[in-house]
Every structure is written in structure tokens, then in C-alpha cells.
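With one protein chain removed, the remaining protein chains of the complex are shown where they sit.
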Amino acid sequence: MNDNISPIHSPYNAPNTISLVAGNGDTNNPLNAFDMALLDAGICNVNLIKISSIMPPKAEVVPLPNIPMGSLVPTAYGCKTSDIKGETVSAAVSVAIPKDKELCGLIMEYSAIGGKKETEDTVREMAKTGFEMRGWEIDKIISLASECTVENIGCAFAAVALWYK
Amino acid sequence: MNDNISPIHSPYNAPNTISLVAGNGDTNNPLNAFDMALLDAGICNVNLIKISSIMPPKAEVVPLPNIPMGSLVPTAYGCKTSDIKGETVSAAVSVAIPKDKELCGLIMEYSAIGGKKETEDTVREMAKTGFEMRGWEIDKIISLASECTVENIGCAFAAVALWYK
Partner (left out) sequence: MNDNISPIHSPYNAPNTISLVAGNGDTNNPLNAFDMALLDAGICNVNLIKISSIMPPKAEVVPLPNIPMGSLVPTAYGCKTSDIKGETVSAAVSVAIPKDKELCGLIMEYSAIGGKKETEDTVREMAKTGFEMRGWEIDKIISLASECTVENIGCAFAAVALWYK
């Protein structure tokens, strides 16, 4: 590399796959609980970069690809951590996919105290609202959620990871 | 792509444009209010990646370019969300541009309860302070702010987006 370059940017296409994952962790501190939730979700050995939160047009929904360790992975995610024994926390993500395939999809994430059913309902409603704001028609909404009941320090995590095929 | 590659990095030049945008949203939950504020600011269908917060040397200040949907856009931003009906919240960004064009500029973001005039004054002062710390001379400071008075859940948003020409 020469001296006047910056490594995060280049003129390549936007990611063309999205993958929904979710998981939980419970251990003795918040960051390890988060890491354990990523492990449970199958996405623990890469570098998540938090994004807000668009599915590129025509991206394909796929199971999480085999991403090389240490890769920088643009990811929209929600997580909820609690240290209250017996409390249930949950996290969910949704993606509203447009009828018009020239448009992008909208990713929403939400996390809360409480079970995953209500959290997932909420995050689906949020995606619907986002499309209504844009005046766009929805083809379908997909979603995924997780929940955990805290023993030590618990973390519920749900994410949409963007990648390439 | 082969297997041992990471997609966020490559040896291309740093972004060479910056664009200041601002907007507000008010709806029934915080993330939709944030999304609506992005919509209002004209930057809602891309993926913001939060950065801290430098204008690359010689970057040009331009109106927000036509960025393809789903793109990953490095952005410094402030936002303030409130659910207190009648409360005014504001967000502002500033950029201190150096006299010496070999140096970088400094982006500052700030958000607060209260009107945008005071928030914008504060964020301009912050940019000035940052240049004083570096012992650099300022050519000029540019800034932009937004405010909203909350009806349901309100969000004021201001950003500097980095991109390319």
C-alpha cells in the first residue's frame, strides 16, 4: 500500500446477500455474554460493523455464508443485556422486502425486556411502518428473534449480516 | 471472491467529498423516528457507518451526492430522541476546515434537549477547541443543525457524510 490510501473504501458493488442470525449468551460479564451470543448465533469470529440498516436492492437472503475469520462484516443488530436473575430479554430483526426489485429493503432491529414473540411482532411492525413512510409496497417481511432468561449476565442478540456471493 | 478475503478494506483513496445534512422525524417508536429523520435529511436508503470524525485532507464540501441505495456510507452524526411531548430536541454538526490544505478537517457532532441555535453554537465551539488542541489554524467552520418539538417520539438528526467524486 502506498501512503495516501484508506483501506475501508473501494468502488465495489454493495453486498449482495443478507443473512438473519440470532443467539443468546449468559456468563459473568456483559461483553463475554455478547460474545457468547455471537458464538451461539454462529457469527462470533468476525468483526461486526454496525450499520443502519438497509438491504441493498436485489440482495439475496441466504444462510450465513462461511465468512473468513477476522473479516469486517456490515451488520444491523439488536441486543439486550441484563444482570437481573430470572428476567427474560429478547432481540429481533426484520427485513421488509419491496415488491419493486429496483428498490432497497429495510432492516429493523429491536430489543427489550420480555419474550421474543412480542419483540418479533414489534420489529415486524417497525419494518411495515418504514415502508409506509416511503410509500413503497411490501413483497414480504422476514424476521428472526431470540430470548434468554438471565442466570448471571444474559444477552439476547439478533442480526442481519450483509455479505457477498 | 476467494475464501481468505475481507470485504470492507481495500487500498483506495479516502473519501474525497463531505456533505452536511440534517432532518427530523416524529412517530411512534425511536428507530422509526430515526429512520424518518434520515428520510427528512435525504439520506435514508443507505447504510450509515458511524465514524469519529475527520474530514480527509482536501475533501470537497458538496451537496449530498446521489448515493446508490444500500451503500455503506461513513458518516459522523449526532441525534437526539425524546418521548416527552412538547420538548424540543436538536442536533448539529460542524466541520473545522484547516488553512493548511495538507491537514485534515475536524468534524464535531452534538445533540441536546433545547433549540438548534444553542446546539449549533456549541458544536462550532467544539470544532474550534479541537483545532486549538492541535495547534492548527482554521480557515473556516461550517455547520448545520436541526430541531424538532416532540409530538409522539421525536428525533433530531444532523450528519456529515463522506463520499466520492
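In order of appearance the chains are A and B, and numbering begins at 1 in each one.
Definition applied: a residue touches a chain if its C-beta (ideal position, glycine included) is under 8 Å from a C-beta of that chain, and two chains touch if they have at least 3 such contacts.
Predicted, not measured: the structure shown is a model, and the values here were computed from it.
**Q** At which residues does subunit A meet the chain that is not included here?
**A** 1, 3-15, 27-29, 31-32, 34-36, 38-39, 44-50, 56, 68-72, 74, 164
**Q** So that we can see where the missing chain sits, which residues of subunit B does it touch?
**A** Against the left-out chain, subunit B lists 1-2, 4-12, 14-15, 49-57, 59, 66, 68, 70-74, 76, 103-104, 106, 108-110, 122, 126, 129-130, 133-134, 162-164.
Here is the rule we use: only the chains that are shown with their structure count from here on.
**Q** With centres defined as the mean C-alpha position, give me the subunit A-subunit B separation in Å.
**A** Comparing mean C-alpha positions, subunit B is 23 Å from subunit A.
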